[in-house]
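Moving on to subunit A:
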Amino acid sequence: MMFVIFLSLLLLIILITGLIAVFLPRLFGSGILFSAFSFFVVLAYLLLSAPDVAFTEAVISVISIAYYVIAIRELRKGDLE
Partner candidate 1 sequence: MAADVIMTARPVWAVLISTAAALLIMASGRKPNLREFWTLAAALLKIGIVYSMLPMILQGNILISNPLILSPGIELFFQVDAAGMLFAALASVLWFLTSIFSIGYMRSLHEAHQTGYYASFALCLTAAMGIAFAGNLLTFFVFFEMLTLATYPLVIHERTDEALRAGRQYLVYTLISGQLTLIGIILVYQIAGHGNFMPGGFMSGIAGTPALVGIFLLLMAGPAVKAGMMPFHGWLPSAMVAPTPVSALLHAVAVVKAGCFGVLRITGYVFSPQSLQAIGVAKPLAWLAGATIILASLIALTRPNLKQRLAYSTIGQLSYIILGAALGTTSALLGSFYHLFAHGIMKITLFFTAGAIYTKTHDLEIRKLSGLGRTMPLTFCAYTFCALGIAGMPLAVGFISKWNLLLGTVESGQGGFAVVLIISGLLACAYLLPVAYSAFRSEVVPEMEHIKGEPNLWTLVPLLATTVIALILGIFPDAAGHFYTLAQMAADNIMTGTY
Partner candidate 2 sequence: MAHIPVLVVLVPLLTALVLPAINQLLPRITQAFFKSALLANVVLAVLAMRHVVTEGPWHYWLGNWEPPYGIEFVLDAMSATLVLVAAGMAFVVALYARPFFNLDEAGMETRTLFYVLFTLMTSGVIGVAIAGDIFTLYVFIEIASISSYGVVAMGGGRAAFAAYRYLILGTVAATFYLIGIGLIFAMTGTLNMAQLSEMLPPLMRSPAIIAGMCFIILGLGTKTAMVPLHSWLPDAHTYGPTPAIAFLATALLKAFSYAIYRFMYQIFGGHAQPVTALALQVLGGLAAAGILYGSVMAIAQKDFRRMLAYSTIAQISYIPLGIAIGTPAAIAGAALQVISHSMTKGCLFMVKGGMHLKLHTTQIDDLGGMSRSMPISSFALTVSALSMIGLPPTSGFFVKWQLLRGASAAGLNWMMIVLVLSGLLNAVYFFRILENVFIRKPNQEAHADEGPHGAVLGIKPELPLPMLAAMLILTFGILAVGVGSGWLTEHVFSLIDLAGGGV
Partner candidate 3 sequence: MSVAIFFSYVIFWLIALLYVSGFFGMMEHNHLVKKLMAMNLMQTAVILFFLLLGQKIGGITPIAVPGITDIDAYANPLPQALMLTAIVVNLSTTGIALTFLIVIKKFWNTLDESEIMRRMDK
């Protein structure tokens, strides 16, 4: 019971962070929000009793945030020059 309510709250948070990340105008900020999104997703996976997936998602989200950050830095290079 609590589990279900908790999960739906978590999903709501995921939804909101994800939407903000997508619609935030600033690129770097949305990258950061995206990492928050990933964190909540990891929580949700844990809640769904899938620790294996959660673990994978955790390490992968680190990597993908790193990808995003690197890429965003590369993308902004041209704008500054």
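The candidates came about this way: all candidates are chains of the complex that A comes from, given by their letters.
Please note the rule applied: contacts are C-beta pairs under 8 Å (C-beta built on N, C-alpha and C of every residue); 3 or more make two chains touch, one makes a residue touch a chain; residues count from 1.
These figures come from a predicted structure and were not determined experimentally.
> Looking at the complex, which candidate is in contact with subunit A: 1, 2 or 3?
3
> Looking at the complex, which residues from subunit A come into contact with candidate 3?
These residues of subunit A touch candidate 3: 1, 4-5, 7-8, 11-12, 14-15, 18-19, 21-23, 27, 30, 34, 37, 41, 44-45, 48-53, 56-57, 60, 63-64, 67-68, 70-72, 74-75, 78.
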